[in-house]
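Mind looking over this structure? Questions follow.
Here the complex is missing one protein chain, while the rest keep their positions.
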Amino acid sequence: MIALKVKTQYRSEFVDITGDVAKAVRKIGISDGIVLIYCPHTTAGITINENADPSVLTDINLKTSKFIDHNDPDYRHGEGNSDSHIKSSFFGASETVIIERGKLVLGTWQGIFFAEFDGPRNREIFLKIIPG
Amino acid sequence: MIALKVKTQYRSEFVDITGDVAKAVRKIGISDGIVLIYCPHTTAGITINENADPSVLTDINLKTSKFIDHNDPDYRHGEGNSDSHIKSSFFGASETVIIERGKLVLGTWQGIFFAEFDGPRNREIFLKIIPG
Partner (left out) sequence: MIALKVKTQYRSEFVDITGDVAKAVRKIGISDGIVLIYCPHTTAGITINENADPSVLTDINLKTSKFIDHNDPDYRHGEGNSDSHIKSSFFGASETVIIERGKLVLGTWQGIFFAEFDGPRNREIFLKIIPG
């Protein structure tokens, strides 16, 4: 297992970690298999989406925060981050990506993102490579 | 493949299965790899979230049921559980967790949950361990 560090700057933010994951895979030197990109936090997640126009990520954040809003008076959890926990489950704790000839197999417009929903914080990501 | 049984008690409920998954992994005796936790039902799912304050799970359930409500008059499916199917796709059919030295690698506050959306029912969970 490999642990990567991510420092987030805003409450809600998508941090492009594609380069870090690709580098870690290259370093391990495996040719073919899969890599699990895992988030060990319950107010964040991992997602794959467009890495070209940043307004896509802005829109994902904006829209999600409309139906999973920060301040619903019905929330019972006392830390004020129920929305972050809900988003964490919806975006998901991990993504799995194919490795071929030592490289990540991603679509043309795909990037891998650490999805922060309760930052700014110092966060970790776990990578696990399975050859095959 | 290992099959576990889960008995749910409410229509919508998050059942902590972390201990059962950890026990099954220990029993197999594998040191390193990944475990796929898979839900074979279409009105339930698997999710990872906070296992400390139960109000987090209450809030996830409450909020999700606001924008994916039970009784939308536009639903066409005749069984009255369209909301359960929609939630199933959003929470997802599986999660994958890293195994290291025979133990699940989870974040401090993370638990693995069977997410019931159309209970109470007798349910199954499939586990598949891949060494690596």
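Labels A and B are assigned to the chains in the order they are written; within every chain, residues are numbered from 1.
As a working rule, contacts are C-beta pairs under 8 Å (C-beta built on N, C-alpha and C of every residue); 3 or more make two chains touch, one makes a residue touch a chain.
Just so it is clear, the structure is predicted and the values come from calculations on it, not from any experiment.
Asker: Looking at the whole complex, which of B:5, B:27, B:76 or B:101 touches the chain that is not displayed?
Answerer: Only one of B:5, B:27, B:76 or B:101 touches the chain omitted from view, namely B:76.
Asker: Would you write out the residues of chain B that touch the absent chain, in ascending order?
Answerer: Touching the chain left out of view, chain B contributes residues 1, 33, 36, 38-42, 67-68, 72, 74-79, 82-83, 85-86, 88-90, 92-94, 96, 126, 128-132.
Asker: On chain A, where is the contact patch with the chain that was removed from view?
Answerer: 33-34, 47-50, 53, 55-56, 58-60, 62-64, 66-67, 90-92, 95-98, 100, 105-110, 130, 132
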